[in-house]
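A protein chain is absent from this complex, but the other protein chains hold their places.
Letters A and B name the chains as they come in the text, with residue numbers starting at 1 for each one.
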Amino acid sequence: MELAFFYLFAAGIVGASLLMVTRANVIHAALLLVLAFLFMAGLFVLAGAEFLAGVQILIYAGGIMVLYLFSIMLMNVGVAVRLRQWHRQSVLALAAAVLLGAEVWAVLGRGGYPGAKAWGWGLGQTPGNVEALGEVLYTKFLFPFEVASILLLAAMIGAIVLAKREITR
Amino acid sequence: MTIPFPQIHWAYLLPVLLVVGGAVFVLMWDAFFPQRERSFLVTLTLAVLASALGASLAAQPGSEAASMGGMYLYDGFTRFVFALILLSSFFSVLLSAAQRSLEEVPAGDYLGLILFATSGMMLMAATRSLLMVFVGLEIFSLALYVLAGFLRGQPEGNEAALKYFLLGSFASGFLLYGMALIFGATGSVDLMEIAQRLTTSPPSRSPAFLLGLGFVVVGLGFKVAAAPFYMWTPDVYEGSPTAVTAFMSVGPKVAAFAAFFRLLLAVGPRAGAELDAILWVMAVLTMTAGNVSAIWQSNIKRMLAYSSIAHAGYILVALAAVRRGSDLATGSFLFYMLVYALMNMGAFCVVVAAGARGEERTRIEDYAGLGYTRPALAAAMALFMVSLAGIPPTGGFVAKFYLFSAAVKVGFVWLPVIAVLNSVVSVSYYLRLVVLMYMREPGEAPARPGLLGPGWSYALAALVLAAAGVLNFGIFPSSFFELALRSTLLLN
Partner (left out) sequence: MVPLTHYLALGAILFLIGAAGVLMRRNAIMILLSIELMLNSVNITFVGFARQWADLTGQVFAIFVIAVAACEAAVGLAILISLNRDRQMMNVDEINLLKW
């Protein structure tokens, strides 16, 4: 049963992202990426990452992709649809990507991973995934958690600086 | 469930806190008192950087207990690298204050972003957790993407920002995938734990681990502009404001190489000969590509970009030696970065100081006859070029000597030979500039563009500091080299 759902979600993700990279219209592409992210949230629930599933929907699909859509609407993309979509060297690039993929495939297929360990944070168990994640985030990973605030602040300032000069001009 | 309040060792955190606090303060000050003079904010930023440098030199290297579980290591290596990073941002602030075209930009935003980038570099260098390496790298990358496109009304700057951003994020993807595979193969993102599990667990060299390491090398190789991932460097260096270019050519390299060193010191001895071959090829390709391409450049910023690629290649020689477990190589890397920071910053400072408002002297022909029109500036440029080429009695020679002899000591034969041959090639384009400055009559360009305006004192300070350092390390290198060698003690 779990496996069936995995295949469903995986097919959804791969299908949506394949459609995404081939679209000419960026708005269609962004919406397809949202679809892929929703399937991914389902996958995260299967893998025992409920909190991440929520974050994926709230932050990724709900926040980041909406930011993309707003920005796309600020830009003049109507013309871009009718232009050539692919690089001249795109065949070369595809060959390189396929080569890379083949290498990853060959290496990852060779195994050498540990056997699965018992997972203490399943759905509906106590302590659940969210509680356990919160604990490590505030103990073991407290320092990077705090440092992430510098990251967010720097990115916010940077985005404002770039946008501000449009207003002041 | 109770969460204990963590034990914080403020003395070790102080340098980073000062820089971050300074960034916030500068931003706030500019927001609340926008009419104040720009020089006040510049002085404040310089004071913040100097006090952070003082704080990091004052703090004695800490213990494992103070490292927050490996997230923030304060050892001798960190201390030296902090000094390097703070020095390079100190110089870039001086250069920014001297650059005429940067006079119009909002100073608070600009200096705040420089300080944020500095804090990211420091955090990236002072950790053995791959998570912190990634977060620190992103902090300084994001700040630098914005700084690259900071000049308004300059399409080249916007293009440089976009190129840097797209390729940088692409490289981040590779770095992250590599980290994921390393985590999968070893079950940890802490370099010390990874090293332990590689020795104890049966699949000691699983293919996934090696593939992950390869991806991480690609990601870091992009940040240090190593071949074949250096294509972005000349474009981004050319398009960015010169002061930012100077910062980019030193700061991120120090931080990324420091993380690279920690990675190789931990897992290198167990990763086997595959990594040896990769580093060997990367080093040779990087220095050769940098030096050969630099010969044909007509723009001085592009030439310095290729020159910085070549220097990254020399440092990769030290990395290859570190993988074979040489402490000497770590020490000579630190010393090399110190000298490189000074001579590169000095060269960019001459580029800034030679320019006038509106137009910068970026073409190499613009420097013809500089020895007659502005002799002091030309003499400084000649000194930095000689040092970059690695000719005695400058710091560049001594640094290269230590670096290559460290490689010889661990049994490399051809690598140092190729590096020395490359240095010989590099002499041609460095000295071409010197010849141009002294042997050719000045062109039709205005003979004396006048002094630099309000920023000239900053440029003078930077030039004197860099020139004194380059000469000092060339003539009396031993005490600083000893210091660098003593700084190789790591917490793991």
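Just so we're on the same page, a residue touches a chain if its C-beta (ideal position, glycine included) is under 8 Å from a C-beta of that chain, and two chains touch if they have at least 3 such contacts.
Keep in mind it's a predicted model, so treat the numbers as computed, not measured.
Judged over the whole assembly, touch between the missing chain and the shown ones holds for A, B. Listed residues B:187, B:269 or B:442: the one in touch with the omitted chain is B:187. Per the touch definition above, the residue from B:16, B:86, B:111 or B:131 contacting the chain not shown is B:131. Across B:60, B:169 or B:479, the single residue that touches the chain missing here is B:169. For subunit A, the residues touching the chain absent from view are 2-3, 6, 10, 13-14, 17-18, 20-21, 23, 26, 29-30, 33, 36-37, 40, 43-44, 46-49, 51-52, 55-56, 59-60, 63-64, 67-68, 71-72, 74-77, 79-80, 83-88, 90, 93-94, 96-98, 100-101, 104-105, 108-109, 111, 113-114, 116-121, 129, 132-133, 136-137, 141, 144, 148, 151-152, 154-156, 158-159, 162-163, 165-166.
Listed by residue number, the positions of subunit B touching the unshown chain are 131, 134-135, 138, 142, 145-146, 149, 155-156, 158-163, 165-166, 169-170, 172-173, 176-177, 179-181, 183-184, 187-189, 234-235, 238-239.
Simple rule for what comes next: only the chains that are shown with their structure count from here on.
Computed from the mean C-alpha positions, the centre of subunit A lies at a distance of 31 Å from the centre of subunit B. On subunit A, the positions that touch subunit B within their shared complex are 103-104, 107-108, 110-114, 127, 131, 135, 138-144, 147-148, 150-151, 153-155, 157-162, 164-165, 169.
Listing the residues of subunit B that touch subunit A in their complex gives 1, 3-4, 6, 20, 24, 27, 68-69, 71-72, 106, 109, 112-113, 116-117, 119-120, 123, 129, 131-132, 135-136, 138-139, 142-143, 145-146, 149-150, 152, 181, 184-185, 187, 201, 203, 206-211.
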